[in-house]
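Note that this complex is displayed minus one protein chain, with the remaining chains in position.
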Amino acid sequence: MTLTVLEQISAILVGLALLLGFIRLLLGPTAPDRVVSADTLSVIVTAALVAVGAWLGNALYLDVALVYGALAFVGIVAVARAIEGGHS
Amino acid sequence: MIWLLGLLIGMMLAAAIAVLVLENHIAAVAATSIVSLALSVVFVLLRAPDVAMTEAAVGAGLSSLILALSLRRLGLWQIEGDKHPEIAKEGVDA
Amino acid sequence: MSDPELHWLLYGGAIGLIVIGAAGIVMGKHLFRIILALAIAEAGANLMLVVAGLRPDAVAPIITGGMIPEQMVDPVPQAMVLTAIVIGVGIQALVLSLAIRVYKAYGTLDMREIRLKMAADIDAEAGVDDEVSQEGPAGERPLELPDAVTSGGPGQ
Partner (left out) sequence: MRNLTSLLFAAGLAFFLLVIAARFDLGAAPMLVGDAILQEAPAETGAANIVTSVVLGYRGIDTLGEIAILFTASLAAGLVLGRRRPEASRDADSGAVLQISAQLLFPLLLVVGFYIILHGHLTPGGGFQGGVILAAAFFVPLLARPGTSVNHTGLSLVEGLAGAGFILIGLLALFQGKAFLQPLLDKGTLGMLVSAGTLPLLYLAVGLKVGAELAGLLANLADSEVDP
């Protein structure tokens, strides 16, 4: 597919955000760092899915982003509860 | 477009190696969710929205829920290392 | 039509995931990591199936706007992968609850310790009876098995 200039810029931004968040996941010294970076990445990926839907010119892909955004929150909250578990 | 696909696949492989190498179990669960996160975007780019949605719902939501709950249940939620010091030294890294 | 770069990128990713997962299963020492490695290998297999049904310049197998596109991706592998993902999470839940049970019984998830403790259990069972007992797979093994397990185990 061929992208317009704006779409190419958005693609580069999404890729850069993914890369930076992933570097934090690999480097992060403690587990909470890594969990927070996973949460950040899930938000970025929700945006990336919407962008991909725009590039492909098909509104069907927005449903995937909807489901992803709704469920990534629940998953991250469960992991956060598991971390907090020891202190309560 | 192929570079975004390459970035996602590289992320996926690096996160998969991180799952086996990271010492903390919760960090490993976070890396597993990153693997299925990148995989669901790859599925969207491969024109498989149904599979991508299933992977997003199951991999990002349900699988993290189940893994986090069983970590809590197992008492392996410690922030630093593992519960048993002798396992933390040599048993965790695969 | 065929694009070798794309071909090897996609197949390389899928094969990489499968091999990393399989290596984790075979070489892992902690039961929880083995379960995570199983999930990774499964993801790689799913990706390989979807890639096998891909046509590089086709659209998703969903009809929008009432007109049928001339080139669509093969829907059969996608339906199979959909099934596989859902079954995979059921299997994962089952395996995790079994792991919780193992943790309750032995107090550890390290495979080497579990193996030693199982050998010790078999030893104790066999030592009481002083002969081959009639019940279960533990009874059918020869009595010198615990020694073999401890010496052939993860010690070296």
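In this document, chain identifiers A, B and C correspond to the written order of the chains, with residue numbering beginning at 1 in each.
Heads up, the rule we're going with is that a contact is a pair of C-beta atoms (placed from the backbone, for glycine too) under 8 Å apart; a residue touches a chain by one contact, two chains touch by 3 or more.
Because the structure is predicted, anything quoted here is derived from the model rather than measured.
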item: Contacts of the hidden chain among displayed chains; value: A, B, C
item: Contact footprint on subunit B, counting only the chain that is left out; value: 49-50, 52-54, 57-58, 61-62, 65-66, 69-70, 72-75
item: Absent chain, residues of subunit A that touch it; value: 60-61, 63-64, 66-67, 70-71, 73-74, 77-78, 81, 84-85, 88
item: Where the unshown chain meets subunit C, residue by residue; value: 1-3, 6-8, 10-11, 14-15, 18-19, 22-23, 26-27, 48, 51-56, 58, 60-66, 68, 72, 74-79, 82-83, 86-87, 90-91, 93-94, 96-98, 100-101, 103-104, 154, 156
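Quick note on the criterion: only the chains that are shown with their structure count from here on.
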item: Contact graph of the chains (line, ring, star, complete, other); value: complete
item: Chain centroid nearest the full-protein CA centroid; value: B
item: Comparison of A-C and A-B (more C-beta pairs in contact); value: A-B
item: Distance between chain centroids, defined by C-alpha means - subunit B, subunit C (Å); value: 14
item: Geometric centre distance via CA averages, subunit B-subunit A, whole Å; value: 13
item: Interchain centroid distance [CA atoms averaged], subunit A/subunit C, Å; value: 26
item: Numbers and ranges of subunit B residues touching at least 2 other chains; value: 29, 49, 62-63, 71
item: Two or more partner chains touched - positions in subunit A; value: 60
item: Subunit B to subunit A touching residues, read off their complex; value: 1, 3-4, 7-8, 11, 14-15, 18, 22, 24, 26-27, 29-31, 33-34, 37-38, 40-41, 44-45, 49, 52-53, 56-57, 60-65, 68-69, 71-72, 77-80
item: Subunit B contact footprint on subunit A (complex, rising order); value: 1, 3, 11, 14-15, 18-19, 22, 25-26, 28, 30-32, 34-35, 37-38, 41-42, 45, 48-49, 52, 55, 60-61, 63-64, 67-68, 70-72, 74-76, 78-79, 81-83, 85-86
item: Residues on subunit A engaged by subunit C in the complex (per definition of touch); value: 58-60
